[in-house]
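A single protein chain has been removed from this complex, and every other one stays in its place.
To keep things simple, chains are lettered A and B as they appear, and every chain counts its residues starting from 1.
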Amino acid sequence: MVLTLYILIPAVAAVVAWLLGRVDTRLSRWTAVAGTAVPLALLVVQWIANAGELRGDFVAEGAGPAGVAAGSWIASVHEPWIESLGISYFLAADGLTLIMLLLTFALGLLAVLCSWRGITKNVGVFHLMVLWTVAGLAGVFLALDLFLFYFFFEMMLIPMYFLIAVWGHERRVYSAIKFFIFTQVSGLLMLIAIVALVFIHGRETGVYTFDYTQLLGTSMSPTTAMLLMLGFFAAFAVKLPAWPLHTWLPDAHTDAPTAGSVLLAGVLIKIGAYGMIRFMIPLFPDAAYDFRVWALILGVVGIIYGAVMAYAQTDLKRLVAYTSVSHMGFALIGIFAWNSWALQGVILELVCHALSTGALFILVGGLQDRIHTRDMSKMGGLWQVAPRMGGTAMFFAMASLGLPGLGNFVAEFLILVGVWQVSHWAAVLGAVGLVFATVYALWMMQRAFQGEETHGLKFADLTKVEIGMFASMIAALVLLGFWPQPLITTARQPLDGLQKLTAGTSLVQPQTPAEDAGAAEPVADTVAGEEGGP
Amino acid sequence: MADVSLDHGLVLAAILFAIGFAGLLTRRNLIVVLACIEIMLNAAGLAFVAAGARWGQADGQVMFLFVLAMAAAEVAVGLAIAIRFRQSLKSLDVDDADEMKG
Partner (left out) sequence: MLSLLWLIPALPAAGFVLLVLLNRRLGRAGTALIGAGSVGLSALVALLVCGSFIASPPAGDAYHQVLWTWLDVAGFAPTIGFYLDAVSVTWVLVITGVGFLIHLYSTEHMEHDEGYTRFFMYLNLFVASMLILVLADNLLLLYLGWEGVGLCSYLLISFWHKDPQNVYSGRKAFIVTRVGDTAMIAGLFLLFTQLGTLQIQPLMRAAEEAWAPNSGVAIAAALLLLGGAVGKSAQVPLQTWLPDAMAGPSPVSALIHAATMVTAGVYLIARTNVLFELAGDARLVVAIVGVVTLLIAGFSALVQHDLKRALAYSTISQIGYMFLALGVAGWEAGVFHFMTHAFFKALLFLGAGVIIEALADEHDIFKMGGLRTRLPAVFWTFTIGAAALAALPFVTDGFYSKDLIIATSLGSVDGNLWFYFGSLVGAFVTTLYSFRLVWLVFFGERHTEVTRRPRWRQLVPLYVLAVLSIIGGFVWLPAWIGAFHPLEDFLDTALPPMEWAGQYAHFAESAGAALLIILIVYVGIGLSYLLWMPWRQSTHAFAESPAVRPLVAFWTGGWGFDWLYDRVFVRPIRWLAHAGRADVVDYVPRGIAWLNLAAWRGLSAGQTGRLRAYVAVAGFGVVLVLAVVVLR
């Protein structure tokens, strides 16, 4: 039941915020805060309540893929919906879902907060759109019926479109339409794949169902599997975004309002990664293995291309947008490496990237609100005008380039270690990408904040609300940098389960001699060697 | 009376239809266009009658009566449109009504 609440509360709050917005904008804003903060609180409670269960080892509840899939959930709702088509209302949560929901609500809250002063027109409708997006996002992460998943997947597009097109910046309509068409077309490809999968399964077993746990392990010819996997891959690759399907992102991110950018970069693009981990690879492990080389190539090209493009930009927000492309390249190679280290790294990267890039977007948005430009040639020396802003920007630039001590480093290191098991060159090139990340991060700092202040700009430094937001994000990143274990433990069970689903396929190779061979069994903590002692 | 063969009847109908169609394409006066449409209708009717004569059934002539009635109704509406056309566009040139383009 609580799972439905995660979707229902933001949805209801959306409508209430809209209606209240006609009366008083402040009421609308506070409703929106409630609409995201309440599910967040619920989530934390649920997380703590199930902490013990999450810490345990993964136990399959039955034989075969369906049994493995069933063993993962800490909560689920399964009602029949459209029986004749085999569609059910199937929501379920495991550790991975909890992490994704945490991101959704936390960033939703941040999005509402950072628009407090920035959005003044049609405030009610704005919050309707934001909360509608949040509800859709919650649905995407919770849904396990493929039709329901697709439903929520497409549902989020509409409010996002409006967010960009109505409250965005200069080329907002172009960017909104581009974003919509890219995602819609790729989503349709995924729909075809879903329907085909259902039919194949139906013809094989006589049961037509959209239930993900039933569809696992459907046998089909390698060509069919590859085609269907590519259908899914298209949708998730556009969302992630993977090079070369990334070109919608710079436009959408640049022209979206700050709240839109935060939601886009923070959560929406994580759906791509989540979809690959949860659906695409477990459904088609052999096809994924065959495709792996290509995915690694695309990922590595994305890392370097995104970084070089970021360096080349003169629009500050566009620069930050391209860094997203670069970081998600890491996610892509990590996903296809498909071993414990890489996958944990990917989850961590999703969380840390959401924090660091979200913060950068809030920063850039705040800067734009103050000086009404994003053109870096009109900036320079801003550190002297607003030292707190400069310091904060420096911190998040360091997070972006993967400085150890912050969560992003742990994530990227784990991903690269995992990728190294599968392909040395991909890991090395990914590490080279870190050099390019340094180039763009330092360039961004130099061009905008350092140097002489020649344009006569004067504006206020960070407000208390902004400092509060950034302080919490800084604290989170530092904490994750030195103690990522809570997150890792939460994700461990579901990731082990997912890997078990693909056990025995060519995707999961035996790990190195230092690790257990075969599919990753949950390994007891082995702190390698201590001698001497206090 | 000597039988008129079907072929002759159909050919005549075809020629009449072609004349009407050609006129429809080339004439710009709305009334003339309507007249050409009439010619085409009558040509169709003629084809029906000829066919009916060939098979020795009254269906062809029944269809011709049908066509006549329909043509009358259509002319009534067409002329009404022509009057409105003249009133709003101040001419009877068919080419002048080209606002729904692009």
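Assume a contact is a pair of C-beta atoms (placed from the backbone, for glycine too) under 8 Å apart; a residue touches a chain by one contact, two chains touch by 3 or more.
Owing to the predicted nature of the structure, the values given are computational and were not obtained by experimental measurement.
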| item | value |
| --- | --- |
| Full-complex contact with the absent chain, from A:147, A:180, A:383 or A:396 | A:383 |
| Listed residues A:116, A:208, A:413 or A:459, member touching the removed chain | A:413 |
| Touching the absent chain when the full complex is considered, from A:120, A:205, A:463 or A:485 | A:485 |
| From A:29, A:246, A:292 or A:353, residue that would touch the chain that is not displayed | A:246 |
| Which residue of A:431, A:457, A:479 or A:503 touches the chain not shown here | A:431 |
| Residue numbers in chain B that touch the chain omitted from display | 21, 24-26, 28, 94-95, 97-102 |
| Absent chain, residues of chain A that touch it | 178, 182, 243-244, 246-248, 250, 305, 308-309, 311-313, 339-341, 344, 381, 383-384, 394, 398, 403-405, 409-410, 413-414, 416-417, 420-421, 427-428, 431-432, 434-435, 438-439, 442-443, 446, 449-452, 482-485, 488, 492, 511-516, 520, 523, 525-534 |
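The rule is simple: only the chains that are shown with their structure count from here on.
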| item | value |
| --- | --- |
| Chain A and chain B, separation of their C-alpha mean positions in angstrom | 67 |
